[in-house]
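Here is the structure we will look at, set down as structure tokens.
A single protein chain has been omitted; all remaining protein chains appear in their positions.
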Amino acid sequence: MLTYATRRLILSIPTLIFISFIIFMLLQLAPGDPMAQVPLTVPDEVKQKMREALGLGEPPLVQYWKWLVQVFWIEPKVFIDWLFGTQLAWHWEAPTFTPTDSLLASMQEAGRVREVNGEMQLWVPEQRNISWQTRSPVMDIIIQRIPQTLKVVGVAYIVAILIALPVGIYSAYRQYSVFDQAGTFVTMIGFSIPPFFTGPLLIVIFSVQLGWFPSIYDTTLVVDDWASFKLQLQQMIMPVMVLALQITAQLSRYMRASMLDNLGQDYVRTARAKGLSEAIVVNVHVVRNSMIPVITVIALGIPSIFGGAIITENVFKVNGIGQLLITALFANDLPMVMTLTFIFAVLIVLFNLIADILYGVLDPRIRYD
Amino acid sequence: MLDDTTDTAATGAAEAQVPIARIDKLRVEFQTKDGTVVGVEDISFEINPGETVCVVGESGSGKSVSSLSLMRLIEYGGGDIAGGKMLFDRREGGVMDLATADQSVMRHIRGNEIGMIFQEPMTALNPVFTVGRQLTEGLRVHRGMSKAQAEARALELLREVRIPEPERRLKQYPHELSGGMRQRVVIAMALACKPRLLIADEPTTALDVTIQAEILALMDRLKRETGTAVMFITHDMAVVAQMADRVVVMFRGKKVEEGTVEEIFENPKHAYTKALLAAVPKLGEMTGKDLPEPMRLVGRTDQNLDPIKGSDEVLLRVENLVTRFPVKGGFFRRTVANVHATEDVSFTLNKGRTLSLVGESGCGKSTAGRSLLRLVEPLSGKIDLDGTDIMALSQSGLRDARREMQMIFQDPFASLNPQLQLADQVAEPLVNYGIGSGSEIQDKVANLFDRVELPRSFMRRYPHELSGGQRQRIAIARALALNPKLIVADEAVSALDVSVQAQVVNLMMELQAELGLGYVFISHDMAVVERVSHTVGVMYLGRIVELGPRRAVFEDPQHPYTKALMKAVPIADPRRRKAEKDLNFKPIPSPIHPVGYEAGPSVYEEVSPGHLVLTSDSGY
Amino acid sequence: MTDSPQDDVILAEGPAAIEALKDTGPTKPPRSRGKDVWDQFRKHKGAMFGLGFLVFITLAVLVGPYIYTVDPQKLDIRNKDMRPIYTAIWDSGAKVSWAKPLGSDQLGRDNLAQMLSGGRASMAVGWAAMILSLVIGTAIGVIAGYFKKLDGPLMRLTDLFLSLPILPLLLVAVTLFRQPLRANFGPEGGMFILIVTVIAVTSWMPTARIVRGDILAIKEREFVLAARSIGTSPFKLIRRHLLPNVLSPIMVSAALGLATAIITESALSFLGVGFPSDFPTWGKMLADAVQRMERFPERVMLPGVAISLTVLSVNYLGDGLRDALDPRMRGR
Partner (left out) sequence: ERGADGEVRIIYWQAPSILNPFLSGGTKDVEASSMIIEPLARYDETGTLVPWLATEIPTVENGGVSEDLTQITWKIKPDIVWSDGTPFTSADVKFTYEYCTHPEGGCAQLTKFEGVSSVETPDDLTVVVTFGEATPVPYGPFVGGESPILQKAQFENCVGAAASTCTEQNFNPIGTGAFVVDEFKPNDVITLSANPNYRDPAKPAFATMTFKGGGDAAAAGTAVMETGEFDYAWNLQLAPDVIAEMEEGGKGVAVAGFGPLLERVMINNTNPDPALGPDERSVIRPHPFLGDPAVYKAMSMAIDRPLLVEVGYGQAGKVTCSWVPAPEAFAYQNEDCGTQDIEGAKALLDEAGIVDTDGDGVREKDGVPLSILYQTSTNAVRQDFQALIKEWWEQIGMEVELRNVDSSVFFGGDAGSPDTFQKFYADVEMYANTFNGTDPQAYLGNGLCDKAPRPETQWQGENISRFCNEEYDTLWTELTQTADMAKRQEIGRQLSQMAYEKGSMIPLVHRGRLSAHSNSLGGVKLNVWDSELWNVADWYRIKE
């Protein structure tokens, strides 16, 4: 199992690099210009200068290589620095600007100045992958956004799982009962109503008409007491509802199908022949087996937590990863788009692998070597 | 019409007074979309303490339905007990009618007072729980044991069913056990709470002869030791002869005959029972005959029972055939080992004759058969079919060569495409090779249907509408379409009911006599092999350990493995029961060897003309 | 089946007893598989509703514009912001007119006409994208499942496409191909092809995976080996033996694919990267109307409900198909 996992992991590296290359070339081909948001009052020469300052003039392959180095080499170092306070992501470099005397003095004091062959060098942090929109490291922004996404989409996912599994189990156990039919109907509705329809609808009803929940998600809210917790709940309810409806729909269908498959199996009869109660037969023997495919479906759905909720995030102004991607896209912030799509790709590949491994863990019949 | 419980059980009849279970006019119905289907129409019989009652009958006759009804599990399968009584003598509390019992009461009876063993050992166990857990579950529910107590008892049970290394087994998952071991676990599970009645629904059908023999011996011993009454369901008459005290014969939902085992075998009354017994090939029937001859079926008068001579012309010569499957592993998915599926196999087959390959599951029979057609690529060796060197052919040459040799597969349900009409399936080889125009093909297909005795009205039907035997005939028709010289029949009759099996076997022999076909007949059923073969090869671990004329091999087995195999075959004669002590099997060693392992050549000693016995190491 | 009269003959003892051993053939007249499937399908109420609604909506968008011949793009600024005729029931002062049965938008375009032509676009995109993605998915799935050597690369390719972001892809496609496509198919036709292709290209992966899995399983069935042994060529093997047997998962993915394609197109329109402005689709109508949701709820509800109902019926259809195509459910 371990070799299997490592082998898959290592094999996925070239795949990922290839994917990143394709995405990069795709984005290169894409039209659009990060300067599109700069007002027309700024003349073209100035925009050209700004582009050059962003490194846009360089050949694509050079840009790609820089991106690779920044993401795979410098960012991990920055991360380690942040963890342990080391200075791995720093290096000596001839100054790119003329430091003022006071600055020089303070740097000298910190031991950040040296002389090599008569040339002055400074101890400075390495160039990280910088977002064109914000001029700040892409990773920092992404890390800042992840909690928002996780909170809303993650809660929606958990809520959905908690609802979907019992519904699926019961619908399958009582196939074609009223509960099953109703469940099918509701899940179908959940499947069918797009979030860009439900979202605004909910806002009009609950925010505008009833005034119960805020229409705009407050990402600065800090939950530290009961009141703020209530606020957090209020602002989360609508986006969570919209998202959970869809996920529930999907998962409960899977669970039901998987349960139906297993209920007809011979071992169920064996369990009954042992005189076990129905509750144990269904909830232990059948559910345990039925969960195997469903767990992998759940695992495969996790990458979409990070990107799939774009429209819902947009509608409710939950400024999470999805919203980040779409604004970056419209602003042509290539480093951001590139890094985000690449992260999604990593997640997809990774969770594919995790799903496979989970399958092996849950199902003793499957052993990878 | 039946006699009552007079002199029933020859063994352990001392305490046989009150029947432990009495089924009275049981009727079970299923509601399906085509209306009500009757699973069991009218069944009455009883089981006395310490007695083994065998229920026999063809597939679909209602054997499983009656046993499931007794457990009241039939409701979960959509069935409904529409009438009749099932009186059960509870340990305490006297006799009660299970047909009307509450499910909560049933829950107490199931597993506790009635144990059940199911047919399919793999699917009957929950794949995700350990053996130990599944064994202890019932104990903890019914006996209120603690975990440790239950485990101790489970261990004891595993010992009782003679599983090697029982401690280790408890922690293993079902798939880690072999089929035989799994079936023992199922038996241990059924016996866990010391039930008074044990229902065994075809407990050995899916197993190899050797393992079957062991399991049967085991059940017999357990019954004798604990005095449990057994209701044993099977369609295998030989097993009945080995196990039963009394026999109930079922036919299409009804009981047609009941009696002691000797009565049934020696003096069957009902026509169906007679026909059934006639259709069962019995090992030893051919003793003294050199050539195979078709079976005599009751009620058929038009049969040609002449022995099949075949010719002396060599059709197929196989020399030193080796086929291995790579086992990938390690970090780089390199081949780390090989499954030595067939190892240095050589034989010759003459035109119009049958060569049988027998042996236990996994010994490489199918691989050998497939290698002949190069459906799996052999590693080395020589295959010469009527002058064509099969091994040397290119893919297109191979395609042409396959006109000369065809294959029939084991599973009649899997070997036909469910989506195609039968006529199209039979016509497919003709179309593939561009033989004949559209109407010629139609004629030819119609003729083939006649040949295999299927009505032409079946031509436009789909496989699912046919019974197993009919499907197998379609497969035969398809194989015959190209007029091949050689047919490889891989367990072609193993999945069929005895009665149907007899017909298909006869059909194949008939065709052989008429068309001069050569068969490579692969089977693990020694009785059938005895009936059809000219030559027999016994395989063990990829090698042929004994090869020779059928008579020589069957009447004078030389290799120890052949001897053991012969002993394990149950004989359809209640007076020739086997004793447990005769049985002595070693588990088959693994055919997997690391890369680089070089298997030695097969060296044979010719004990009599054409009768070769392996003298080099076979692993046995 | 046990009650046929000949049983009694058999049970009565007689010389014809061997007949008892003869296996019983089918007694019912031959039925085609299609009829069986249809019978089972008919029992699924949801699926029947789905089919009915789908037929209705398809007919409406296909034939509707010939019956209701108002030009959806016709501006009629004097009659802007009309309410649907039914609002008159509770609001006698509402601005309604029989000339505009479902009212008009802020530029006086007829809502009914827009619904019809928008539906036409949405359905066309849905069908075309679904078929295209199905073809790609099935082809890749079959090839990956059948040819062991191609399995790895093709599955990595699937990973790649799974990680492709649809929006940039669409923008790239628009830049690269709009000019030539526009020259050949006109501005709307060109955009249609682009959107359909992009949706298809980003949605075939689940189909491919399912088909591959099924092919891998079916490949192990004996009839495939049998087909090989009677000299069937690989191509024919795929066409005659493998494809028909993966038809049911394909049909189900088709139904789901249609639903996703319709939603994806609407979402793209909602995000403003879909069709040109003068080419209404349900998604765009919905996006445009969201701002005026309170005053003119019908403008949101009409396309919203149309999308939802269509997708709902397609999903139900898929559900029914799954049941009907599953032989176990058919009670065989």
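Letters A, B and C mark the chains as written, and numbering starts fresh at 1 in each.
Following the convention adopted for this analysis, a contact is a pair of C-beta atoms (placed from the backbone, for glycine too) under 8 Å apart; a residue touches a chain by one contact, two chains touch by 3 or more.
On a predicted model such as this, the values are computed, not experimentally measured, just so you know.
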Visible contact partners (per top-of-document touch definition) of the missing chain: A, C
Options A:T15, A:Q133 or A:N289, residue touching the unrepresented chain: A:Q133
Per the touch definition above, residue among A:S252, A:N314 or A:N352 touching the missing chain: A:N314
Hidden partner interface residues of chain A, rising order: 31-54, 96-100, 102-103, 125, 127-128, 130-131, 133-137, 140-141, 144-145, 203, 207-208, 211, 214-216, 218-220, 314, 317, 319, 323-324, 327, 330-332
Residue ranges of chain C at the interface with the undisplayed chain: 73, 75, 77, 81, 106-107, 171, 174-175, 179, 183, 187, 272-273, 276-278, 288, 290-292, 294-295
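Everything that follows uses one rule, which is that only the chains that are shown with their structure count from here on.
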Chain-level touch network, classified as line, ring, star, complete or other: complete
Pair of chains joined by more contacts [C-beta pairs], A-B or B-C: B-C
Centre-of-Cα separation between chain C and chain A, whole angstrom: 29
Averaged-CA centre spacing for the pair chain C and chain B, given as whole angstrom: 46
Intercentroid distance (Cα basis), chain B paired with chain A, Å: 54
In chain A, residues with contacts to at least two other chains: none
Residues on chain A engaged by chain B in the complex (per definition of touch): 3, 6-7, 265-277, 280, 285, 288-289, 292, 362-365, 369
Parts of chain B lying in touch with chain C, wherever the complex brings them together: 32-34, 37-38, 41, 58, 251-254, 256, 269-272, 274-276, 279, 297-300, 370, 373, 375, 399, 402-403, 406-407, 409-411, 414-420, 428-429, 432-433, 455, 458, 460-462, 464-470, 475, 478-479, 481-482, 497, 499-500, 502-503
List of chain C residues in touch with chain A within their complex: 46, 156, 159-160, 162-165, 167-169, 171-172, 174-176, 259, 263, 266-267, 270-271, 283, 286-287, 290, 293-294, 300, 304, 307-309, 311-312, 315-316, 319, 328
